[in-house]
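Shown next, in structure tokens, is the structure this report addresses.
As you look at this complex, bear in mind that one protein chain is not there, while each of the others sits in place.
The block that comes next holds chain A.
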């Protein structure tokens, strides 16, 4: 591709300093790759290779200790590794999404309100936001009788569906996915693949960690192995995934 990448990761390094053990834990070192609009990059590696840590470092829950994450935002180019917190906050609201396998919802808020919240924050009227929220809950297979219930009472899979509906309701420019299919049934997995494929077609760039990359095989453009730091243009064969 000849266009300017949306994201350019250069020599990114993350180390955790653990004071009570007086030690440092190296998560990953000197990771570099480019990501273009509409591209899907798979992160691979053994447990503890730093896949989730890399996503969280780009999202800035973790502070990198070295390197750059150049991101071409709608407001201009910025290094996410060094950006001010207030700018990160804004980009998270407007352009960058992060989906984990866990729903971190406030207690006593109905599922449909949790899903509608990003739309409400974006200034969309309550009725319209709720309509869309119900549409996406339905798409991910959450039964209508649960829409007004509190997700804290839901099963793990149902909570994850609510989480996905909320995370994907508003199109982002860059989407970070940390094992989003972990506890989903087949129907919800299909709905997720459909939604991701649609977002990708609209130019959303995606970086993902998947327990079973086969779930999203059709979407993957490139992969990077964090053990070897080799960037490959094609998905490695399924039997290799089993080995990892």
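Basically, a residue touches a chain if its C-beta (ideal position, glycine included) is under 8 Å from a C-beta of that chain, and two chains touch if they have at least 3 such contacts; residues count from 1.
Throughout what follows, contacts and distances are computed from a predicted model.
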One chain isn't displayed here; going by UniProt, is it "YdbS-like PH domain-containing protein", "Glycerol dehydratase large subunit", "Cytochrome c-type biogenesis protein" or "ATP-binding cassette domain-containing protein"?
"ATP-binding cassette domain-containing protein"
Per the definition of touch given earlier, which of A:56, A:134, A:161 or A:195 contacts the omitted chain?
A:56
Which residue numbers on chain A touch the omitted chain?
13, 15-20, 24, 29, 56, 60-63, 65-66, 73, 75-76, 78-79, 82-91, 106-109, 117, 120-121
